[in-house]
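Missing here is one protein chain; the remaining ones are kept as they sit in the complex.
Chain naming follows the written order as A and B, and within any one chain the residues start at number 1.
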Amino acid sequence: MISIPMEFGLILAGTLFVLGLIGLMVRRNIIFVLMSIEIMINAAGAAFIFAGAKWGEPDGQIMFLFILAMSAAEVAVGLGLILQIYHKFQTLDGDTVSKMRG
Amino acid sequence: MTATDFFSLMPLIIIATAAVIVMILIAVKRNHSVVAGVSLAAFALAFLSLFRITAVTPHTLPPLLIIDNYALFYMGLIFAASFAVTLLSYNYLKSYNFNLEEYYILLLLAALGASTLAISQHFVSIFLGLEILSVSLYALIAYVRTWERNLEAGLKYLILAAQSSAFLLFGMALVYASLGSMNINDMAQLLSGANLGPLALIGFALMIVGIGFKLAVVPFHLWTPDVYHGAPAPVTAFIATVSKGGVFALLLRFFVAIDIYNYESLVIAFSVIAIASMIFGNVLALLQNNVKRILAYSSIAHLGYLLVAFLSGNNLSVDAATLYLTAYAITIMGAFSIVSLLSGKEQESDKLEDYRGLFWRRPVLSAVFTAMMFSLAGIPLTAGFIGKYFILSAGVHSAKWLLVIVLVLTSVIGLFYYLRIVVAMYSAPTDDMPSQPGISRSVSFSGVLVLAGLTILLVWFGVFPQGFISLIQNMVSSLQDVYLSMIV
Partner (left out) sequence: MELLLMLLAVFALAALAPLLYSFTRGNTGWLLAIFPFMLTAYLLLNIPQTMTGHSVQFDWMWIHGLDIHLAFYLDGLSLIFSILVTGIGGLILLFTGQYLGNAGLIGRFYSYLLLFMGSMLGLLWASDLITLFVFWELTSISSYLLIGYNHEDEQSRRAALQALLITAGGGLLLLAGFLLLAQIGGSFSFHILRSSGRSIQHHALYPLILILILFGAFTKSAQFPFHFWLPNAMKAPTPVSAFLHSATMVKAGIYLLARLNPVLGQTELWHMLISTTGAVTMLMGAILAIRQVDLKKILAYSTISALGTLVLLMGLDTKAAFKAALVFLLVHSFYKGALFMITGAIDHSTGSRDIRHLSNLKKSMPMLSVSLILASFSLAGLPPLLGFISKELVYEAKLQAPNAAWLITSFGVLANMLMVALAATIVLRPVFSGKSGVAVKHPPSAFLLVGPIILSALGLVVGLYPQMIAASLLEPALIAIQAEVTTIKLALWHGVNPVLLLSLLTFLGGVIIYILTRLYPDHFKKPLLSQVMKADTMYDDALDKFLKLAKQITLFIQHGNLRYYLFVTLLTISGLLLFYLLTEQMAITLPVLAEIRVSDMTLLVLILLSALMMVLTGSRILAIVALGVIGYAVALIFFSYGAPDLAMTQFSIETLSIIVFVLVLRKLPKFSRLSGRLSKTRDAFIALLLGGIITVISFLVMHQQPTKEASTFFTENSYTAAKGKNIVNVILVDFRALDTLGEITVLAIAAIGIVGMLKLKNQKGTSSP
């Protein structure tokens, strides 16, 4: 049943996580930032799947379902917020929105 | 599920039901007062139900939840604080004329999330609690969008919180991959002092990032000033008390259970975080000209103090940390109450300038605010002093000299900015000051209720701490007993 060893699974998850991180860092557009975070969360979810598979337990899959639902909620709220920001600031540049400092 | 299971979950069920009731109410007819009243009743009822539950504790709902006296105490703290926040919010939101009712649903759910954290003993419930709390907070922070900074605060919190959630999750996954269990008790037994192994160690490190973010400790604190500043004052009070209280309850339960004190590398990480938080929190607060930002930075420092208690790792540490957190919650709630009572739609009274000469116009409010500042500074006869005393004792008891010295020295720095606020309040008002509608507004009955309650608590705690201390010791000792007996 298990075709990919857990080690590879974790490496895949780790790499995916890092790609998400790169997006988070490189992108100034808030939408892309949000997408990148989605990738990171998905990567973490995948890591749970592989870990669960290693122990032969369904716990990892259950966790993944929760993560899926949660990330959907987060995206929804995030996009709502982004729409509002666009109305107020007329831009999606994360740096422009950063006014408070010090 | 058995009847006892349901019974022991009564407070959570009450809060969740109230959220549903509020939704139905909104669907039928919008009425701000009714909705606020239902929320208040729910928090009060949930709080009272805790007393009944003491009869069945400790009760475990395997594998996710555990309801022990420790959890009950923290839930009590969460419900009491939420009650105060609801009163403040009612007062604060009155001046707005858009749809306010959903705000209370979010508040109820956020409190639900925080209390879930207090009773969690499994990654799944921890994650759920954290997310219910976070997602509600995203919306709460940006709920009132009168100023651009509300949205900015919401965005910053969203992005940074989501990022920290990702780290937390990845960390959890690594721990699970390494240990094969997501239940705290199982983990504690699997580890029982044995070597962590690289994967679990890294997993824990990533989890520290996630938890550290929620607690706003250096270097994961960066969102704090902006969010404290940008969020409506009652929401800020909520973040400072309920959100941090719930997460700290979790931190204590989790790391005491796995007996973190055996793992030097984790202790080092926490010590560095504690020291950095104490130093930077206090130093950054020095020059702020905004009361909310001052309190934000000071909260970073106070979390650093709390970590000192936590790191002491002796039989005093859980008591000391809980005591301090309780004292801090009372104090900071009081401080934000005043900020929020003075604020409204026209103006958020959070600039230091707004408080200049306040004493000559609002002597009682200023006296209360002074008491709160003294408590934050740890001056005797206030709750803050008792808390600081306990933390210092815990630190001294375990001979954590570096932490104790940093704590004492940074407390001296802290004096400076708390007194700055006090001095500003007592200085003479100048004539050329712009008129501030918020400052002169009369305080409503609900505001008086909150302030009077908190002030009495603050002084009572400071002068006759005996009762509080016994209560806390009775309630939280269950945490150590359970895990100590399990490990031995």
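Brief remarks on what is shown
Keep this in mind: a residue touches a chain if its C-beta (ideal position, glycine included) is under 8 Å from a C-beta of that chain, and two chains touch if they have at least 3 such contacts.
Just so it is clear, the model here is predicted, and its values are computed rather than measured.
Note on the undisplayed chain: of the listed residues B:L87, B:L128, B:V308 or B:L451, the one touching it is B:L128.
Annotation for subunit B: contacts to the undisplayed chain at residues 1, 9, 16, 19, 23, 61, 64-65, 98-99, 102-103, 105-106, 109, 112, 116, 124-125, 128-129, 131-132, 135-136, 138-139, 142-143, 145, 155-156, 159-160, 163-164, 167, 174, 177-181, 190, 197-199, 201-202, 205-206, 208-209, 213, 219-220, 222-223, 225-226, 265, 269, 280, 283-284, 286-288, 374, 377-381, 385, 389, 392-393, 396-397, 404-405, 408, 411-412, 415-416, 419-420, 423, 426-428, 465-466, 469-470, 473. Listed here are the subunit A residues that touch the chain not shown: 1-8, 10-29, 31-32, 35-36, 38-39, 42, 46, 49, 53-58, 61-62, 64-66, 68-70, 72-77, 79-84, 86-87, 92-95, 97-102.
Convention: only the chains that are shown with their structure count from here on.
Averaged C-alpha coordinates put the centre of subunit A at 26 Å from the centre of subunit B. Those residues of subunit A whose C-beta lies close enough to touch subunit B in the complex are 6, 10, 13, 17, 20, 24, 30, 33-34, 37, 40-41, 43-45, 47-48, 50-52, 54-55, 57, 59-60, 62-63, 66-67, 70, 73-74, 77-78, 81-82, 84-85, 88-89, 94, 97-102. Subunit B meets subunit A in the complex at residues 123-124, 127-128, 131, 135, 138-139, 142, 145, 148-149, 151-156, 158-159, 162-163, 165-166, 169-170, 172-174, 176-177, 180, 182, 225-226, 229-230, 288.
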